[in-house]
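One protein chain is absent from this view; the other protein chains keep their places.
A, B and C are the chain letters, set down in written order, and residue numbers restart from 1 in every chain.
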Amino acid sequence: MSKTYNVNEKGYYGDFGGAYIPEMMYANIEELRTKYLKICSEEKFQKEFNDLLKQYVGRPTPLYFAERLSHTYNTKIYLKREDLCHTGAHKINNTIGQILLAKRLGKTRIIAETGAGQHGVATATVCALMGIKCIIYMGEIDISRQAPNVARMKMLGAEVKPAISGSKTLKDATNEAIRDWINNPIDTHYIIGSVVGPHPYPDMVARFQSIIGVEVMDQLKKTEGTENPDYVIACVGGGSNAAGLFYPYLDNENVKIICVEAAGKGIDTGKSAATSILGKEGIIHGSKTLLMQSFDGQITEPYSISAGLDYPGVGPMHANLFKTKRGEFISINDKEAMEWGLNLSRLEGIIPAIETSHAFAVLDKKKFKKDDVLVFNCSGRGDKDLDTYIDYFKL
Amino acid sequence: MSKTYNVNEKGYYGDFGGAYIPEMMYANIEELRTKYLKICSEEKFQKEFNDLLKQYVGRPTPLYFAERLSHTYNTKIYLKREDLCHTGAHKINNTIGQILLAKRLGKTRIIAETGAGQHGVATATVCALMGIKCIIYMGEIDISRQAPNVARMKMLGAEVKPAISGSKTLKDATNEAIRDWINNPIDTHYIIGSVVGPHPYPDMVARFQSIIGVEVMDQLKKTEGTENPDYVIACVGGGSNAAGLFYPYLDNENVKIICVEAAGKGIDTGKSAATSILGKEGIIHGSKTLLMQSFDGQITEPYSISAGLDYPGVGPMHANLFKTKRGEFISINDKEAMEWGLNLSRLEGIIPAIETSHAFAVLDKKKFKKDDVLVFNCSGRGDKDLDTYIDYFKL
Amino acid sequence: MNRINKILEEKNNILSIYFTAGFPEIEDTEKIILKLSECDVDMVEIGLPFSDPLADGPTIQESSTIALNNGMNTKKLFIQLKNIRKKTNIPLIIMGYFNPILQFGIENFCEECELAGIDGLIIPDLPVDVFKENYQSLFNKHKLLNMFLISPQTSDERIRFIDKVSNGFIYMVSSFSITGAVNSFGKNQIDYFKRINKMNLKSKLLIGFGISNKDTFNDAVSYSKGAIIGSAFIKFLKTNKIENIKNFIDQIRG
Partner (left out) sequence: MNRINKILEEKNNILSIYFTAGFPEIEDTEKIILKLSECDVDMVEIGLPFSDPLADGPTIQESSTIALNNGMNTKKLFIQLKNIRKKTNIPLIIMGYFNPILQFGIENFCEECELAGIDGLIIPDLPVDVFKENYQSLFNKHKLLNMFLISPQTSDERIRFIDKVSNGFIYMVSSFSITGAVNSFGKNQIDYFKRINKMNLKSKLLIGFGISNKDTFNDAVSYSKGAIIGSAFIKFLKTNKIENIKNFIDQIRG
């Protein structure tokens, strides 16, 4: 087989991936690893998954040609409208898949970590849909900066548990969720929210999210006569929305991949979340990947104005895209991202999540040709971020 | 021609409708009246409208079979998922239509009134999309109880002007918008947000919203083998989401129509917005219809916990549905509506707008048969109402 | 002959004053009308207050809210008017929105107007077409003139139609402006006045909206039979005694 940027049978993307987990998680991870492909390929599962994506989530999401934006930047810009998904971001594609899997594994209790709260809301949503108990771990800082999403989780009947250790953001919420799973290995399934964690999570989540890219191929074929854009561009926190968009293009090197990371207050300020530039190889949350860490391997507290990008690691798929140079990595600071939140609102009537805003800022960083076809993953809507926007711009 | 519940050529639904407007508005209304049907039926307009609904708004919205809800109430319940529309409610179907119309009329400035803020956001959105100046009138009370939507309008570049007269809610915002139009008759188009106001607004808005019902026919045909449900059910503020759902069924009396109004603190408390029960025939905002008023014709200040239903009138189509008994009118108080907000969140993972919650409360008011097919218009999502929910339930 | 038509025939530079019935105090209606009659005022428009006066600006809306809070309503106004008519012969016009009139019962309303010696009505949200079809004969029966508005937007064709239906004066709205005082007219407005004058309508024209002082009054009457002052007078009443109304009128008539 020729070179692939997808996962291999051992759970690695090049040098990255694997499952570096305490033995107490082994049985659960092993159960997943041995069953996920089989379950997910069952016809009944596929039908249920696709029906829910269609009827409940509202897929296919549009591939919207952004006329004013394209005109302003003199290139062809498409937006994959994951912001229109039920609950407001791509995250639900994955939670729908995992809840169906969890049911088939006989689990009756769901846990999840969340940063921006989008994955927490998406998890609480599918748990309500299925009538399953749900506990969400969320960093104490994120609880206060993403209040609307906390409210939504509570409306949906989930219990939101604050993670009060470390930086009190996504990484710590993830630690807490893992601890919960270790304590509750029998009845509980852990729905990880991005393409991170031990194998098979990165691959499993990427597969559930790959619907994004698969739809783009189909949609682009209709408008541009080809399935292949020149660029696919997405913000990268853990990397799930990016993985979803890139998935069918991974091994097609005619399609250029751009990953956009959060520079926070700036790469050199010590207040950043630009993992590819600042990170080194190591182990985080059970996966060998790039992560931000001190010289002696302590995980660094990251910083970004967007809670969903405020993670010191990155999925192993993306670590490999970086190392192999298959993907171009661009980092965007808080200010640039915030301004793009306003730009997109004013130019296209779409208020993006701050995570998503980062992706669009690439337009000011890189020159594209008039005929280039760019597909941006418009990963989520900005409703959860209104307070931040309003404060920032004194609107 | 046989009896119809749709508008006649003079702009009346039975006894209701018409255009009771000051002469200063005549030229604008007359321009609309003589041109709207022609413009809207042009192929180019239709294509642009439908393309935007598809690519930008995310239509068709799903017709979702609510399994747990159906099971709980032992009947077949479908939700028309207008909550998945871009900006979070059905309102944008209308604003897309009207902005295209306004462009063809050569208007360069848009005004609108808003209650819940959904119509304001939908208007600000299409104005951003088209790069047209936008001013939104909103009651001072609504500005404070729908803060997230105010923030969204500002992000989108609209100017939000507080209406400080009267009850400081939707009716007063409408007065202010009308005054603005009288003062700016040449460059300005007024995008009314519901099936209210002088002819041709009710018919024009109903036509733009009729996509809802048209899609339902198609979708229901696929799942139930018939285009016709037994019941179509929607909340009624001005009546646009209801009109959109009912439109293709108006003259098909096999399909029963249920309109759900806001009883506020209760029909007899003086704090209510149940227009059909409490209203008398009269004139409001240029239309002959039912409205809540004192013995000497002063318009009453309505009350509902939901800003979008807090309107003392109702569209003339609905007044006629009430008078002719074609529609059944049920009123739901604040408490019942709020509880249904929680019910739907917990049973189906969908947090509805408080307006929308009213519709679902019908399930506790009326017994349906096991085989009945009910289509609810899930008119909007509850993101804008989180503060109200959280306060109410002390979550 | 109707008192309004008589004035329109006999006089030029007609000054018509609008005020809101029941403002500032509920019993001021009579005092104000009698005072206006004593001054050099030719006609009085009595505003029947309405909760949602969408063709009016903030000054009149505010006065309406106060009048309603004072307890003013249609029945009470007619009681007041019947008394007033005994004491003055000045032409009286009721300006009111259509809904309160509908609720009172439109036949009832016209009857009461006749009994109270009202000469005409201005109902801004009753379009001429609806009036002609449904209410003209009723108005005629009760000897009530109905005055229509025209604005710079009104087409020539429609103005001719209004002129035909009209049996009193035509209320020429000065600008794209809901009621509210301005300091002088602009070129657009003057052009519009000229255009209408050239049409040689059978109906006399009165100009209203935005007239606040001697200058705007004089400008207005140079293109019309007369002018109507509303907001500026309401503003005056907010800070001046009724006894001093003459000062306001003198300053206009100058």
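Throughout what follows, contacts are C-beta pairs under 8 Å (C-beta built on N, C-alpha and C of every residue); 3 or more make two chains touch, one makes a residue touch a chain.
For clarity, every value in this text was computed on a predicted model and none was experimentally measured.
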item: Contact set of the excluded chain (shown chains only); value: A
item: Per the touch definition above, residue among A:75, A:293 or A:388 touching the missing chain; value: A:293
item: Chain A residues that touch the omitted chain in the full complex; value: 18-24, 26-28, 165-166, 171-172, 175, 178-179, 182-186, 280-286, 291, 293, 295-299
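Just so it is clear, only the chains that are shown with their structure count from here on.
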item: Overall pattern in which the protein chains touch one another (line/ring/star/complete/other); value: line
item: By mean Cα position, the chain sitting nearest the middle; value: B
item: Between chain A and chain C, centroid-to-centroid distance (C-alpha), Å; value: 66
item: Rounded Å distance, chain A centre to chain B centre (Cα mean); value: 35
